[in-house]
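Of the protein chains in this complex, one is absent; all others appear in place.
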Amino acid sequence: MLILQAIIDGILIGGFYALMAAGLTLVFGVMEIVNFAQGILVVLGAYLSYALYSHLHIDPFLGLLITLPAMFLVGVVIYWTMIKPIRRDRVIMSLLTMFAVGTVIEGILDLIFTSNLVQTTTSYVNSSVQIGSLIFPEIYLYSFAMAVVLLSALYWLLYRTKFGRNLRAAMQNPTAARMVGIDIDRISAFTLGIGVSLAAAGGMVFGSTNSFDAASSYDLISRLLAIVIFGGFGSLSGALVASIVMLVIEDVVAVVWSPTWGQTTFYLVLILVLLVRPQGLFGRTAVRAQ
Amino acid sequence: MTATEIAPVGAASPQHVPYRPPRAVRYGATAGLLVLLIAFPLVLPNPTVTSIGVFTMIYLIAAIGWNIFSGYSGYISIGHAAYYGIGQYTVALITIHAHLPGGWGLFGLLPVAGVVSALASIPIGFLLLRVRRHTFIVLTIAIMFILQLLAFNLTRFTNGSGGLTMPFPTWTGNFFNMPFYYVGLLAAVVAGAAAWWIRRSKYGLGLFAIRDDEERARGLGIKVTRSKLIAYAASAFFVGIAGGLYAPFVGSVYPQFAFDPTFDLAVAVLVFVGGIGTLSGPVLGALVLIPLQQYFYLQFGNANLYLIAYGVLFILILRLLPGGIVPGVTSAWRARLVARARARQEDTRPEDTGLKDDAGQKGRA
Amino acid sequence: MLTIAGLFAGYGGGDVLRGVDLTVAQGSITCVVGPNGAGKSTLLKVISGLLRPRLGTITFRDAPIGGASPRRVLEAGIVQVMQSRNLFPDLTVRQNVEIGGYLIKDQALLRRRLDEVSDQFPIVRERAGERAGQLSGGQQRMVELARALMLDPALVVLDEPSMGLEPRAAAAMYASVRNMAQTGRSILLVEQNVRAGLELATHGVVMETGRVRLEGTGTEVLAHPQMRALYLGGTIEESGVTDQEAAQEKTR
Partner (left out) sequence: MSVIQVTDLKKSYGGIHALSGCSMTFEDKAINGLIGPNGSGKTTLFNVITGYETADSGQVSLRGQDITNAKPDEVFEQGIGRTFQITRIFPRLTVLENVHVAAQRQGFVAQARGWDSAAERERAMEVLEFVGLARLAPEIAGDLSYGQQKLLEFAFITMARPSVILLDEPAGGVNPSLLRHISDRIRALNSEGVTFIIVEHDMEFVMRLCDQVLVMHQGSALTSGPPEQVRSDPAVLEAYLGTGPKEGS
């Protein structure tokens, strides 16, 4: 029963990890950028929700109406000011640049919020629903529902709209996309905006289910990267599956063995996968045609 | 037809303008710097200042070591804190389990810390070096976090988040920092000598070839996997020593400070700012930035204010001087000399030099 | 309608194109052939805006387009079908064609164009919902041609359209190209399959080492005695070019 509970917890938590990982892998798929700042952007999202809740008493879920557009803007600005000017060696340079951008944001957050751990403790954070002997914390249920809604919206955007069609075209064959007149920079800026918004949505849940500070970003980014490598860089479905699988494994190991080992298993699974398939679970050796 | 007759090949090249200052200048500067570093704590014995000196030495060793792998081979690692941590834990665990007293004897453990780090780096490197580019960078930091988690989890061994406490040294007071400083300086000199030697060696030339075009290097008979692994282990060795010096200096070892992601950032920034892949780059970076960071810390009491400064600096360097200060300054200086040589030549021979003006475009990723 | 004069372009250190002069007449099918390394593909890249020329001019219907972005070239009325991997494999056939009309803002016009193109290329309707990556090489090429027509271009530029196609598919593709020309479009194509390309063309152009060496009607060029020399040794008009060559060497 404990294991069943752990599996369900893993799936519920995996849901909002999928949000953050989807943002990371989408950005990579479109512009080959490993957004190393994704972890701190999640924390930034968490702080925004926290600040709105603690100062203005805006429910974090409702607050997404403010934080998501704001974070979208952050992503767009980062693209135009930081990524677009990079001319050569883009893959490595953009990775290092995002690493540096993340550090600046971390420093700023640390100045504003200090390094005291905080948590967005809404009324439903500590309440839960019980079915038989299974316990479902309300926040997990709500956040899972939100993840499903947002990921569905993302799929709708990608697969049912013209913008999504253009974005996927740019992802599959950037040169051909330019040849039909698609503005790759605009698509890229937009994609980074979406990726950062998804980070913020994940951050809202993260900040409600964990006490955090700016330094939490390191743990987050390494988990997210593990998920994305596991799922294959640039693969959206890979990221979703990997989020759920990784979190389920973590939670199961946590109850069977110990919570700390659960976390370690996370990385050990990653290493095992890479020993067998260096390109990740769903990764193609060449992500895009050159 | 003999070689000298063909017109287009190097025909109108100006007499060579060197890329580096003359040997006498370089050796003189090195000796002068060494004298300054030896004299520094004697002139300014204030413990606050000398403790900045010790931190500078620790980062100097690490930066030189990191550069041997990442700078020379072009594989950027942002997870070398793994070996910083292993070095710290090696010294702390041996001290505690062997019930060693605090004191000079602990410095004897520095080579051990280096060797253990290097040994640990071999299987890790073997795994990491299977992948390239972004996946490599990402995995280096993942490995670092795995080790941090292990340090937290293997409580019986590491005491987990409780950390380990080192015995106090036998010396105190204003003299406290001195031994750490000089041992650190000695280690930094050894690291610098090793980096210099590798740069001069056939083996090192192979590393640079790998940086420029790995497949091509393989095709010229270079054992690329072995070369990269050796460089990785060598850099782990020195970073391990840096960790081994840090542990007795601060007197305690905690997982989050041993396997510290900000250490990774700091080392990468130091070397990038100074000049990646150069001998003097890491030295310049560490000697300028670490005192600045420590100053920030002491002045504003906020450990993370320097994060902002570092981040901004890193962005600026990546944008404006992607090679770092040393190559940036030397190439600007050389451009002036070339321009002058050309101006002199204009009078006698108005042809093109046969060299492209824009060297930047050619670099292969 | 397209005039290229004194065009120099290349990558990195060297020039691949060394003074190309070329005119594509209204309503013609102009085929550029030449041995590998002659600079044919580079020429197309410069025309479509993927590569900036170093020297020289490109004029299309009296407007200069040298160095313009791919988007501006499209807007000017030139659409290029690239050599290979031209489609978006995970989009449907219909989406692939539709995206060719990316620059069309008027939805009604977009639908009308899609209908017209679908009439011309039945495969667009027949396989509308399938992923483009699942089509055969010949079918993909048809979809590419259909996509190129979405903007109703005045000039269609084709880079080795027969590459990788089996003979039957290549024949169908050539028929479509001829069809395009009959509906009033000008065509500029580069071909490896010299005979096929020149028999299709109204105007043949032979390039070698970055310059135009021979011009004439397709059949004239094909029958030219120096074609053998061109492909199997010897340079065309060897004596005639040396002075010009020397002059151009100086301008660099």
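Order of writing sets the labels: A, B and C. Residues in every chain begin at 1.
Just so it is clear, a contact is a pair of C-beta atoms (placed from the backbone, for glycine too) under 8 Å apart; a residue touches a chain by one contact, two chains touch by 3 or more.
What you see is a predicted model, and the numbers here were worked out from it, not measured in a lab.
*Asks:* Using the whole complex, pick out the displayed chains that touch the missing one.
*Replies:* B, C
*Asks:* For a quick check of understanding: of C:23, C:57, C:92 or C:192, which residue touches the chain that isn't displayed?
*Replies:* C:192
*Asks:* Using the document's definition of touch, tell me which of C:21, C:115 or C:166 contacts the absent chain.
*Replies:* Result: among the candidates, C:166 touches the missing chain.
*Asks:* Can you tell me which of B:80, B:134 or B:211 touches the chain that was removed from the display?
*Replies:* Answering carefully, the residue with contact to the hidden chain is B:211.
*Asks:* To test your reading of the contact rule: which positions on chain C touch the chain that is missing from view?
*Replies:* Its contact residues with the unshown chain are 10, 12-14, 16, 35-37, 163-164, 166-168, 170-172, 174, 192-196, 199-200, 209, 227-228, 231-235, 245, 249.
*Asks:* Name, in rising order, the residues on chain B that touch the hidden chain in the full complex.
*Replies:* 1, 3-4, 6-10, 13, 16, 18-19, 197, 200-206, 208-209, 211-213, 215-224, 354-356, 359, 362-364
Throughout what follows, only the chains that are shown with their structure count from here on.
*Asks:* Chain B to chain C: how many Å between their CA centres?
*Replies:* That gives a centre separation of 52 Å.
*Asks:* Report the inter-chain centroid distance for chain A and chain B in whole angstrom, where each centroid is the mean of the CA atoms.
*Replies:* Chain centres of chain A and chain B, defined by C-alpha means, are spaced 32 Å apart.
*Asks:* In chain B, what residues contact two or more other chains?
*Replies:* 361
*Asks:* Considering only the defined contacts, which chain B positions touch chain A in the complex?
*Replies:* 76, 78, 127, 130-131, 133-135, 137-139, 141-142, 145-146, 149-150, 152-153, 261, 265, 268-269, 272, 302, 304-312, 314-315, 318-319, 322, 360-361, 363, 365
*Asks:* Of all residues in chain A, which touch chain B in the complex?
*Replies:* So the residues of chain A in touch with chain B come to 32, 34, 82, 85-86, 88-89, 91-93, 95-97, 99-108, 110-111, 115, 214, 218-219, 221-222, 225-226, 229, 233, 258, 260-261, 263-264, 267-268, 270-271, 274-275, 278.
*Asks:* Which part of chain A faces chain C closely enough to touch in the complex?
*Replies:* Going by the criterion above, the answer is residues 165-166, 168-169, 172-173, 175-183, 289.
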